[in-house]
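Take a look at the structure set out below.
What you see is the complex with one protein chain gone and the rest in place.
Letters are used for the chains, namely A and B, taken in the order the chains are written, and counting of residues starts over at 1 for each.
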């Protein structure tokens, strides 16, 4: 959708983003691109100061920058309070979201007679929908998707190829699940009997709220009893494992390869960075931030940032890590103390030996 | 299957579990539920003391508790030596295991003419079974399963949707593999030639013993030569990676996101907690316990618990971690020593200066 810089600024303003053009407001803009890749009809943005030096070499039609950003002479700029957010809005405007290449219910999909499919749903060839499952309106199921018996999918869900949803799981509205992810497999529930492991039936389900997006190749265990919950608005990256009976609050964000064991309670708007892990039966408070590769072994209070394995509160962890980094120096200081003290003792011993008062 | 508390106690007793009812033995029980979710026809249990306070608020028909557990007045209880295990038995009794919604061999499955399928097998539409493969009796293959040429699957195996088994792999009896897992892909076998990597044919297989259960989205490399082995009775959670030529003993339990490199020998009844990793060519002794996120870089002797990255024997690791946690304090103590020693030297220097014997 080609536009001029002025038209884009007008649209952003109408969305409540204060913005100001410097340079050629009639410059045509066709697409958004990175500073590095942008060509003469692309708009780009500078948000991370790390990339500031690229302002000098970008070929972009215009650059979205912060209000106080210094820019090279003659550059067309769109000044806004938050360039990252303004750019995201222009991406929606100029690129839009993926259009799904399926419509209607394929005759080569296998849909149980007792399943119900909502109006406008697009169910591709090679999809399986089992008995008593309810598929909402405008749902898109890509080839290879399997939805087990007794499931409920809300309206406008999108399940990419080869997603598997086990029996009786419940998805809210507008849930997106990327290719290869599995929802509702049995968790690791066994009773030890001698050295053997006796399987405990996993009778619970997974319940996913509205507006959840789950990356590729994730695995979310069903609960042993009751439900594993992924709260509304929560977003997962790829290769994430969630244990049975864990409840994750709304609006969380989990980066790739995060693993949360079973029976954990995670609050709202919690972020977990890449490869973070949480042990079983813990509580993670609202707004907590778990650093990349952190290994959480204790409850994390509301609003707390934790770091390290085992994870500690951020400032404590940094104090410890700084002490660790200076550990070789500390060892040298202890060695110096030992030497000095030995000298002192030797000298005092010599004094004593020559001291008539001691004799 | 509705029962009374008395009937359940009788069944448990018949299975060798000593149990004693307190309260209304005729109370009807329909299902098992958690302390939190249980309604008036559910039985629940208390095993983890962390949840003891929930005894006061549960609406359960009855609670399975330890023999010496103090409970609120008027609560119906079933006293047993091990509530977790007794509850597992009741779950089998009241809920049973998943019933698979397929029967017979679908005409929309692709089964090679040279493949053999055992009596009672359920092979769904969209399954592929390649040449010379043998499928045991009562095996269940869900849609999207691919079993390569020359494989053998024992009796009563269950492969959930989209599981892939590469050529010539061997599964024992009663093997369960959850959705999206891959068995027998080529391992990372390359010979370095200059800066290039020349692929080494991966001529071996994967052999899985009886009664193994593997979670979702796991990846088990075939051996370069010989076989990668998963011993009988071993249980895996999700997103686990096993390298080529690794041999894992019987009755092990691996939690989600564990990774074991190639050519590792793991003994029997070894447990690895979430995200633990083991480097290549090591030996892990029988009964070893590898903690969550441990990074094992050396052999682990039989019966040893290890912790940390690089992993150390548990007590050693704890001593080191406790010393680390008090590192800022240690630094303060060294600083105090330096100060005191400096004062002492200053004082002695002053003394010396005024000491006629030194003159």
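For the reader, a short list of remarks on this structure follows.
Here is the rule we go by: a contact is a pair of C-beta atoms (placed from the backbone, for glycine too) under 8 Å apart; a residue touches a chain by one contact, two chains touch by 3 or more.
Remember, it's a predicted structure, so these values are computed and weren't measured experimentally.
Across B:130, B:158, B:175 or B:253, the single residue that touches the chain missing here is B:130. In the complete assembly, the contact with the undisplayed chain comes from A:337, out of A:6, A:54 or A:337. From the set A:213, A:299 or A:313, the residue in touch with the chain omitted from the display is A:213, counting the whole complex.
Contact between chain A and the unshown chain involves residues 31-34, 36-37, 48, 50, 84-85, 88-89, 91-92, 95-98, 101, 108, 124-126, 142-144, 160-162, 178-180, 213, 215-217, 233, 235, 237-239, 250-251, 253, 255-257, 268-269, 274-275, 292-293, 309, 321, 324-325, 327-328, 330-331, 334, 337-338, 341, 344-345, 348, 357.
For chain B, the residues touching the absent chain in the complete assembly are 110, 126, 128, 130-131, 144, 146, 148-149, 162, 164, 166-167, 180-182, 185-191, 193, 195-201, 203, 217-219, 221, 224-226, 239, 241, 243, 245, 257, 259, 261, 275, 277, 279, 281, 295, 297, 309-310, 319-320, 323-324, 326-327, 330, 333-334, 337, 340-341, 344, 347-348, 351, 354-355.
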